[in-house]
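Here it is, the structure in full.
A single protein chain has been omitted from the complex, and every remaining protein chain is retained in its original position.
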């Protein structure tokens, strides 16, 4: 079987290298091009790839990608930059799985509100499918443009979906207290991610203002069939990778823990990458994998507490991107991911 | 001025060594005895004390402590053990600052419910003063027995006290999402604290069942003047020390962030170890100190989010113990602690 | 093609879980049995395997393994225990890849000297092949019993082999200064590996007395064709995994760095898992892989400094075990390992 030629756009960061590692194991994909402003061999940017991938970074040139036979491009570009690169690719018939935030929010006004700039490509927003296979799975196979979901939102969405789809919790004011490893901040050196600053340290950031908030609300409102609002607080954990979300919701009626666990198991039946647990999830159990582990608890006073864990670079970004790729090109959903 | 002779009971753990380091800097204290079942020189148990403290551990013997002129004992014993050691000390006129949980809960029935054993010394429960100087400061100077507060509870209590004292938030169902460094789990090797298990990992534990819950509720109910209930979820952070609590409360009326910050500043005026901030606290800013940093935010939807950080071994245990010692023996509140 | 049925002996530790993860990806292996004294489902011992491996641990019973069709057993048992399990397996025609130290040293007297107990199975010592494919590759395919190499020794041996095979450095008193992540200490909780003890800490241990010393010397003496002696100092690094060795040797003649690099490249040509670099290796470049990265430098004063890095659990244990398995059962050397 011929491998599908893929391009990785913006090859210098953490999601890009994670993606390349997954694709190198994938039986049906071939990394045909890696673009970057850095004119270097890929393995010089990422020494872990020494001996694995013999490619030099090239400038972004959609015609050249087309000429190489690239059928799909994974965008690992920053938001704002991504929406410049996507239109010329789509115009040339190259499908795009965009890992940036640019095509996740349906309403350009919401984009402007949270990202503080106008959306430059509103025309393609309508074509974009939010690439969360467990929620929008039926639309992914035929999509030309996938808005790959954010890392934090997946834990909140998959953690709450069974409850909201069944009207079991109040949709307003759900609390999502999330904790992320530092690789979520990207590879550009900045003081908050300087080792002696964030090591042996724990703190919240972007309290009440993190850009993943509207993304969580948009998808959960779809799931619930009515407006959902969350209070979302991200924190930085001194570790490389992993996201853990502790979610607090108020049930609409008295619920039992065992009943909810069954509900989750039924909701995620046939979804190979969501593991419903009765023990407490931990990020390390999911490290380097595409699994999202979830448990649901009922505590004193009747509150529902959902615990969700994932690897932010795999499940939270590059792994789910390959899961989308598998659906788009007819591979088994788990190809390259186990 | 003659130094006050003190004993450290249970000298092998982390709170004990932290306490000894503080006391070695204190102008008015002298460590006259360290007790432990381990028959070793203190500096062999804690090589960081090499050349600092020339004492050998001795078995616990209240008469011997009395004979040495010990006026106060700091109890660094496990709960359950502590309430065996306290009565003979009090009987001999040795005051006690107990860092265990044994004398924190006023009602022995609540102790039994959460600690799964009967309280052996209910008679002394009534004498015990909860050693949180910012709340019970007027009672500490004359106390014979101090129940030194738990590490997590201090962040929850001091984080919420100004709001509850003023009736500004609903007293039921307040969410306290706390994160602690691993030293909070003590020095006895156990699998959850084995380096390759908890390093590069993040998870919740004791969801809905942590023993600090009734302690938080007891003190906050005192502050509020009516019953307060919390949903408390602790998490383990891969770092040595530090606690960060993210607290979510529902205001009883519309509130503005600046108004609340002013309220906190007024409430903690003259309290040298609570720092009210407008920036986001971080555990590292408090590392190795007795400071508890707190900020109060009002977020989308009107929820109040309080952020509180401290060092779990200093402020959360041994530092506040010395703060209590200072009040008990007439030293300036900050002696040995800056 | 039918998969080769394998057993994992001693399934509760870190090398076992790493091995199972590799085998689950291997196209030609099937994990047919996992033995342990712990009567639990494998995924309860290792939650990362949830949904991956549906096996319950069973007691060690060589007849039962034979009946299941197991053709090779990977021994992840402690030294001392391993040499009890190996003979009954070999007797039943089950080949063994032993990850313990029990069959690495040819001379039982040397075993007794370093491991402080007599060897119980000297008869099989002669059958054992030291499973370092880059050195003893021609003997592995037909071996019945593989003594899988130690983690530290591989960095020392592969770091020095090209020099010693060519008589380019003095064979006596070579200095091997090695640093290892904490998983090398195993999964049993002990104070030195308790998080608050080893986190934010760096120290040497077993100075002048580590048991990997004779193993390094035995193999390097084979390579050199004359006795080689080393001063080996291991250190503990506050990280999960990875070994880095800094090796100091005195050249027998004036040498140039470029010449040595070429020598290394020639020596390791066709060896897919040794990467000769001109940049400085780092453990993270090899994390989770079977690669051993090596660089050779000539510094002021003419000393040769070799830098070698590997993942201690993969290359240092379970990965090289699968590399041996591949040679023993006719799979490509890299099967399951890229």
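Lettered A, B and C in written order, each chain numbered from 1.
Here, contacts are C-beta pairs under 8 Å (C-beta built on N, C-alpha and C of every residue); 3 or more make two chains touch, one makes a residue touch a chain.
From a predicted model like this one, the values you see are computed outputs, not experimental measurements.
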| request: Pick out which of B:286, B:312 or B:326 touches the chain that's been left out of the picture. | output: B:286
| Of C:242, C:316 or C:336, the residue in touch with the unshown chain | C:242
| said: List every residue of chain B that touches the chain not included in the displayed model. | reply: 24-25, 47-48, 50-52, 200, 272, 275, 277, 279, 282, 284-289, 291, 293, 338
| remark: Note that chain C touches the absent chain at residues 172-173, 175, 177, 179, 181, 197, 199-205, 207-208, 213, 229, 231, 233, 235, 237-242, 244, 246, 248, 280-284, 287, 297-301, 303, 305, 307, 309
| query | Please identify, in ascending order, the residues of chain A that touch the omitted chain? | reply | 14, 181-183, 187, 189-191, 193-200, 238-241
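Keep in mind that, in the parts below, only the chains that are shown with their structure count from here on.
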| Innermost chain, where centres are averages of C-alpha coordinates | A
| Averaged-CA centre spacing for the pair chain C and chain B, given as whole angstrom | 46
| field | Inter-chain centre distance, chain A versus chain C - centres from mean C-alpha coordinates, in Å | value | 36
| message | Give me the residue numbers in chain A that touch at least two other chains, ranges are fine. | response | 200, 282, 284, 287
